[in-house]
Every structure is written in C-alpha cells, then in structure tokens.
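Before anything else, here's the structure in question.
The complex appears here without one of its protein chains, the remainder shown in place.
Order of writing sets the labels: A and B. Residues in every chain begin at 1.
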Amino acid sequence: MYDAKYHKPSSIADAVAALSAAEEGKILSGGQTLIPTMKQHLAAPSDLVDIRGIDGMAGVTVGDGAVTIGAATTHADVAGNADVRAHLPGLAALAAGIGDPAVRAMGTIGGSVANNDPAADYPAAVLGLGATVVTDQREIAADDFFQGMFTTALDEGEVVTAIRFPVAKRAAYAKLPNPASRYAIAGVFVAETDGDIRVAVTGAGEDGVHRNAALEAALSSDFSSDAIAGVAPSEEGMMSDIHASAAYRAHVVNVLAKRAVDNA
Amino acid sequence: MTNVSMTVNGKAVSRDVSDTTLLSDFLRENLRLTGTHVGCDTSQCGACVVHVDGKAIKSCTALAVSLDGSDVMTVEGVGSARELHPMQAAFKKHHGLQCGFCTPGMIMAGIDMVERYQAEGRALTADAIRHELEGNICRCTGYHNIVKAIEEAAGTMSGMKQAAE
Partner (left out) sequence: MSDGIGARVERKEDKRFITGKGKYTDDIRMDNQAYAAFVRCPVAHAKINGIDSSAAMAMDGVIAVHTGPEMKADEIGDIITGWSITSKDGSPMQCGVWNPMVTTYGRYVGDAVAVVVAETQDIARAAAEAVELDYEELPAVARTDAALDDGAPQVHENVPGNLIFNWEIGDEAKTEAAMAGAHHITELDITNNRLSPNPMEPRSAVATYDEAEDHYTLYTTSQNPHVARLVLSAFYNVAPEHKLRVIAPDVGGGFGSKIYIYPEELTCLWASMKTGRSVKWTSDRSEAFMTDAHGRDHVTKAKMGFDADGNIVAFHVDTIANIGAYVSLFATATPTYLYGTLWSGCYAMPAIYGTVRAVHTNTVPVDAYRGAGRPEATYMIERMMETASREMGIAPAELRRRNFVKEFPYQTEVILQYDSGDYFKMLEEGEKAADVAGFAARKAESASRGKLRGLGYSTFVEACGIAPSAAVGSLGAAVGLWESCEVRVNPVGTVEVLTGSHSHGQGHETTFAQLVSDRFGIPIDNVQIVHGDTDKVQMGMGTYGSRSGPVGMSAVVKALDKVEEKAKKIAAHTLEASEDDIVIENGEVKVAGTDKKMAWHEVGLAAYIAHNLPEGMEPGLKETAFYDPLNFSFPSGALICEVEVDPDTGFTDIVSFTAVDDFGTIINPMIVEGQVHGGVVQGIGQAMLEQVVYDETGQLITGSYMDYCMPRADDVPSFTLDHTCTPSPLNPLGVKGCGEAGAIGAPPAVINAITDAIGTNDLQMPATPLAVWTALQATKTAMAAE
C-alpha cells in the first residue's frame, strides 16, 4: 500500500489536531475495512489517526435506559459483553455475526457506523433501535446520521466517540449473508422501544440502510410475523447484483423481517 | 520509519519499519517468520491468522506499528517439531492438512476458538467449529478432517487445562 503517517493520540483533542493537520487524514479504529481498502490502493490517506489509545473510547456503560458503547469497542467485546447481552440481546447477537472471529476481534462499532457500508450489520441496529451517534462535537440521531451508502452526517474531522442505544422492550436482527463476502444480502433489525416500532433494513437498498414504513405500520398494530406476512417491500430502490436481484432482495426483506419478529 | 517493539513467540524483538507495514509483512519479511502466510487481499482466507495479546487476528489486516508493545504468537511459537502443540498433533493425526498453506492460520484459529469456548464454558461442537472457521479458507481438505482435528484437540486441551488446575 501507499505510505501514510501513523498517529496514536491519547486524547480526542490530539486526535482532532492530528486529523486537521493532515493533508488527508483518516481515523483508524479496527482497520478491518480501511486496511484492505488501502491495500488495494482504493484509499490513500496521508495520515492515519488511531483512536484506540484514547482513554474511554472502548467499553460499555449502562444507565438512563440506555446502553452506551464506546466507538473503539470491538465486535467481539460487544457480542460478549454481559450488559449488552442482558439489555440488548439482539444487538449482541448481531455483533456475534459480523465477519468472522478474527475480524470481530479487531473491527469496531465506531468504524462500522462511520463507514456506513450499505451491506454492514451495525447500521441496521443503530437505525432500528433509534440510537444516538455521539461525536466529539455533538449527538446525532440515527434518523439523521445515515445519508446514503458510505455517506453520513459526520463532518470532516469529526470523531465518533460512542453509540448510545436505548434499551428496547424487544429487538432482533435477521440476515441473509452474501455467500461469498458474508456481508448482508439483506439484514433486517426490528425493535420495539418505548411506544415505538422500528424496522431498519441493511444490505438491500440502493441508498444503504433505511427504515421500512409499511413494515413498521403493520407491526405497530400487531407485533407478530403474521401481521407482516403480506407486507412485501417494493423492488424499487433495491440493489441488484450477481448475488441477488432486486426482486429477491425485496422478497427476502419480508422473510427476514418475519424471522426477526419471531426472534425478538 | 518508526521503531516497533513486540514480544514475538516469547522473544523481545525491535525493528524500524514504515508506518504502513502490515503485521504479516513484519513477521514474514522483517523477522523472517514465514510460517504466517498470505492467501488473499480481502481479509477473508485466514492463512495469516496469529494471536495478538491472546486473541486471534488477521495479521494481513493490522499495522505492525499499531501493535507496538504487543505480545504476538505465531504458528512457529505454539509448539515445535519435537514438542507439538495438541492442535498441531491433532492436525497431523487426522490428516487435517494437505498442501499446508492454510494450515498455520487454521491451527492458530483452532487454538483460539478452543480457548474462547473453554473460557466461556461452552461446548465446541462440530457445528460450532464449522461456524467458527468462517474466516479460514482451505481448498484441499474439504474441512472434514480439520473439524475432526479441532474437535480432538479441544478434548486434549481441556484435559490439559483440568490437569493444570
């Protein structure tokens, strides 16, 4: 890969300073997407700012009806965390299904959410639970955060520090993996929080993770898989590639929504 | 160039490397530990799996400089030809390797999964082994004998752990 300068700041202020001083700075968190991209010469940052040395960037805290997960917390640590398992078992299960064990040992929630890969799992949980993305500058509601594939509300140099998930009454995720990459061909996160039913779909849409209003409406009156049996999303706006046609994705979103509801 | 110091297979090492040197290249080119292999460029094949601070990771997807101060274990460190690690012995006994290229990663992933399951008190069934091997691709064995080898090594390692306690 091309050369880049590595920084390991011990504070957010130093991280922000390193990013702003860089010609083209990139945050390095788990690196499980960024490093392969750099190896293929598809990304060529001048500077890499590793946020894993910053105190408090990793770990899980619980309080005020929310589970807050530090941006540098690995998928494995989320999957294995007792608090996440107790309060948001659907999220723990989702984390346990990302990539493979070695990737989960390095990849982080902040990196995944900030990257907003249209086939990544975490964005479905963040949007499905109506979580809040906490940065060094502000708090961003999930509904405002995701803005199309690989696009988020983050400003240049803004650092995600944590994701705050409301504790749900019930929540679950179901995905159909791409046989090759094991990313989601489609993934559906369903959640019932305080009076709110949310359904977030990843992997399937041309604009990345999105909510499905029809499924939410049907589940709001009856949170059961029977209630959404006939609620088939439109093919319109679904991705189509060698692994899945738009029609297939639309169909599978419905199947996965039912499975998620049954598991919630 | 940045100085990187690590403990690799129990020995302190220190080298000056460029910031973008991958751990796999650091091991193979700088330390000449060529048992760690590279079989893909998309972090999927797992031939490069090593342990860093006790966790299995893909050494092709980590920068050496970011692991300054770490404790790294490679396939060269888990056992020797004279004294094989139970996982190595099980791969030999059950013909869990053919060309040998994916084998170092398989052995390191195998040891890691056994240790994680033991720590969590979970049973490592054949199905669980297959699932845990999602990030390790073998083109020769069809996995049948790899699964058998890890199953047996899990038993041996569990017995050794109990004996040690």
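Simple rule for what comes next: a contact is a pair of C-beta atoms (placed from the backbone, for glycine too) under 8 Å apart; a residue touches a chain by one contact, two chains touch by 3 or more.
Just so we're clear, the structure is a prediction, and the values are computed from it rather than from any experiment.
**Q** So which shown chains sit in contact with the chain we cannot see?
**A** Contacts of the unshown chain, counting the full complex: A, B.
**Q** Against the chain that's been left off, what residues of chain B make contact? List them.
**A** Contacting residues on chain B, toward the hidden partner: 20, 28, 32-42, 44-45, 47, 74-76, 79-81, 84, 88, 91-93, 95, 97-104, 107, 126, 129-131, 133-134, 136-148.
**Q** Footprint of the hidden chain on chain A, which residues?
**A** 1-2, 40-41, 176, 179-181, 183, 185, 242-245, 248, 251-252, 255
Criterion: only the chains that are shown with their structure count from here on.
**Q** Counting in whole Å, what is the centre-to-centre distance of chain A and chain B, each centre being its mean C-alpha position?
**A** Those two chain centres are 28 Å apart.
**Q** Show which residues of chain A lie in contact with chain B when the two form their complex.
**A** Residue positions touching the partner: 1-6, 8, 28, 31-32, 35-36, 38-40, 48, 50, 52, 76, 80, 99-103, 105-106, 181-182.
**Q** Can you name the residues of chain B that touch chain A in the complex?
**A** Touching chain A from chain B are residues 2, 18-20, 22, 41-44, 46, 49, 55-58, 60-63, 65-66, 109, 112-113, 116, 120, 132, 134-136.
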